[in-house]
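Left out: one protein chain. Kept in place: all the others.
By written order: A, B and C. Residues from 1 in each chain.
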Amino acid sequence: MDKELKRRIEEIYKDTEVEFPEANRMVLKTKKENLLPILEFLKREGFRQLKAISCVDWIEEGEFELVYLLSSLNTPLHIMVKVRVGRESPEIETIMKIFENAQVYEREIHELFGVKFRGNPDLSPLFLENWQNLPPFRKDFDTREYVKEKFEQIPFVEEKK
Amino acid sequence: MVMKIIEFIISPLVAFIIGVFFLGLSRKIVARIHQRYGPPIIQPLLDVIKLFHQKGFSHGVLFDLGLILSLAGSIVVILFLPFAGICPLKSSGGLLVILYVMLFLPLGIALSGGEGANPNISIGISRKLILSLGYEVPFLLIILSVMSFYRTISIVDIVNSQGGFRWALFSPLFLSGIAYFMILPAMLGMRPFDIVSAPQEISTGPQVEYGGKYLGLSHIQHAFSIFITIALFVDLFLGGGENIFYFFLKMLVVFVSMVLIHSVFPRLRLEQALRYLWRWPTVLAFLGVIISQIVR
Amino acid sequence: MDRKSIVKWIKEPGKMGHKYSLWAVYFCTGCGIIEIPPVITARWDAERFGVIPVATPRQANLFMITGYVSLKTLKAIIRTYEQMPEPKYTVAFGSCPINGGMYWDSYNTIKHIDKYIPIDGWIAGCMPRPEAIFIAVTKLWMMIDKGKADGYIRYRKNYKFYRRNQEKLFGKLPWPPLYPIEEEENG
Partner (left out) sequence: MNLEILLSIAFGGAFLTYISGKISPRLRDFLAVLISLILTGFLGYLYGKTQQISYFSFLGIPLLLRINTLSWFFAIAIQVITTLSILFSLSYMRGKERLDFYYLMMLLVNAGMLGIVLAGDLLSFYIFWEIMSWSAFLLISYNRGAALEAGMKYIVMSIIGSICMLVAMISLYTNYSTLNISQISSQISSASSGYILFIVILLFVAFGIKNAVWPFHTWLPPAHSEAPSPFSAVLSGVLIKMGTFGFVLLMYVIAGLNIFLTLGRGSLHYVISLLAGITILIPTFIAIFQDDAKRLLAWSSISQVGYIIVGIAIGTSMGFAGGLFHFFNHAFFKALLFLCIGAVEYRVSTRDLNSLGGLIKKMPFIFFGTLVGVCGLIGVPLTNGFVSKWLIYKTLILNDYPFLAFVALLGTWGTILYSYKLLHNVFLGSLPTRFEKIQEAPVTMRIPVVILSLIILLFGILPGIPLKIVNSIAVSAGFPSLDVSIWGISSEKGTLNMVNIFTAVLISLVFMRLIFQMGEKRVRIPQEDSYAAGSYIPIDKYNYTLEFYQPLFRMIKPYFRDFVDVFYSKIVKAGRGLSDRTRKIYCGDLGYYVTYIVLFLAILIAIKLWGKVW
């Protein structure tokens, strides 16, 4: 069944690589433009569950890799759909039309990595308070520097004036 | 006249002492059932003393007034309740007035809480009023059966006609007595009927905004309401008390059995509580009314 | 202790009341809250000391900050602390509130809680044992007795300072100041 799926995907979406790193795990590497059609296709195939969206910062390659984790209630197969976007102005179409629960995942990734999702109505911060720096999960964000800057300059009560 | 004034002072005082003692006792018993050591038995008193030394927050005039009204209502009810031969307001309306002044209690808290502008309070009060509608159905039937059995609305007469050992619980009214016993936890707000002030769901409901002396007063109010509910049961069904010791003993027996129920049951949802209250206690109370009409 | 000394109760009922009826606000911040259920239930039974958890800050006078504090939690902690009636006591629990603990270089976790709200006592350890809570409570009794548990007074006195520290983290806070700031400058 898995092989069948692989064959069909490769047939329809030409520039998609399909791998099986381990049992019951399928990795699809595809292009930005193919993301929505592939997700739609997979959803039709029965992978109705979007479990999470995660993001990897490939700083040397200058790219963010967005990973969409799908699973199905019928088969034990897990699918990871990987898409890469440029690091300079990371922007990608939202998948809310297909999986509505993507809204919060996208909001989180926007907050922590700065990837912009076109069409997502609410990308306001979830966890951070009053954040003015680089998004904190980027690899070029120096957390120790930031801590020094932000927290250590706040005085103790004893140091008052 | 002097006796009268002493009675006026002594009865709320006794009620307060008994109520606070019962609060402490319930905490101790629950602790022992949990196999804990438990707080000292005067812990509620310590809490009240502490609370009176804390700065409370007030949301407005009605926030204070409602609470005071509720407490004043409790005191008036206590003045109407005969115990151990003390009944300061004997001839001023009887059981019906007690029933009505008992309205002050939830209503005062409800008004005070409403000013608090907190939805937790509103939900708590809504639950409180619905629950009270739930237990009022059997409660009113019980009271009516007692009143029509003894053909009087004066509670002193009811107590007097149970002199000797002719307690109403052992008379044809025993079904009503059992029904009253079954709704007592709901009237006291004890488990399994503590949905009103469920701390985990609605943060103690009507008491959310109470701090400092407000909370202290609401504890005192709770103590009073424990006294009122159980004293009413003792007066109506266990023949009152010849002296304060007997009266206290009867109350103690009733209260300890309530606490035993309280300490082992989980909380009921409101619908479950209503379904319970409108089924068995109501059926028993209904039969009680019919029996009281036939046998009288 | 002197819980049973009637003379003291009559002399200074307020202080004795605060000592022996510590009501803790039920506020979970970090991993330390795991230690609280054994403390309040049958194994260690905090109720024998008069310590019980209550539902809202309005009813409480003891605030246990249990574990690391993220920025968002700090906002809630400040709000909760300001809603508690005076006198109020705070105990910081575990090493994270003291100096950040294992989160010393985290971008979103507070390093020193006492920069933002006053703390009366610290319990060190990662995590402290439940017994440590009782030691803290008895220490707190002594501090209240000697009048050293004065965090709320310090807060009122240095409110402008604390508020400024808080606003350095959060920008402008949505709620109005607890105490008037201008008056404090004059006096």
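A few points about this structure:
Heads up, the rule we're going with is that contacts are C-beta pairs under 8 Å (C-beta built on N, C-alpha and C of every residue); 3 or more make two chains touch, one makes a residue touch a chain.
This structure is a prediction, so every number in the text was calculated from the model and none was measured.
Of the chains displayed, those contacted by the omitted chain across the entire assembly are B, C. Only one residue from B:Gly19, B:Pro40 or B:Gly56 touches the chain missing from this view: B:Gly56.
Touch with the chain omitted from the figure is made, among B:Ser26, B:Gln43 or B:Ser145, by B:Ser145.
Contact residues of subunit B toward the unshown chain are 8, 12, 51-62, 64, 67-69, 71-73, 75-76, 79, 88-89, 91-97, 99-101, 103-104, 106-107, 110-111, 114-120, 122-123, 125-127, 129-130, 132-133, 136-137, 140-141, 144-145, 147-148, 151-154, 157, 203, 208-209, 212-214, 216-217, 270-271, 274-275, 289, 292-293. Contact between subunit C and the absent chain runs through residues 27, 56-58, 75-77, 79-80, 83, 174-175.
FYI, only the chains that are shown with their structure count from here on.
For the pair subunit A and subunit C, there is no chain touching both partners. Farthest chain from subunit B (centres taken as the mean of C-alpha atoms): A.
Our note on geometry: subunit B versus subunit C, Cα centroid distance of 36 Å, whole angstroms.
Counting partner chains per residue, subunit A has no residue touching two or more of them. Of all residues in subunit C, none touches 2 or more other chains. Subunit B makes touch with subunit C in their complex at residues 27, 31, 34-40, 43, 46-47, 49-57, 199-200, 203-204, 207-212, 215. Contacts from subunit C toward subunit A in the complex involve residues 70-72, 75, 104-108, 110-112, 114-115, 118, 154, 158, 161-162, 165, 168-171.
On subunit C, the positions that touch subunit B within their shared complex are 3, 9, 13-14, 16-18, 20-21, 23, 41-42, 45, 47-48, 50, 54-56, 58-59, 61, 83-87.
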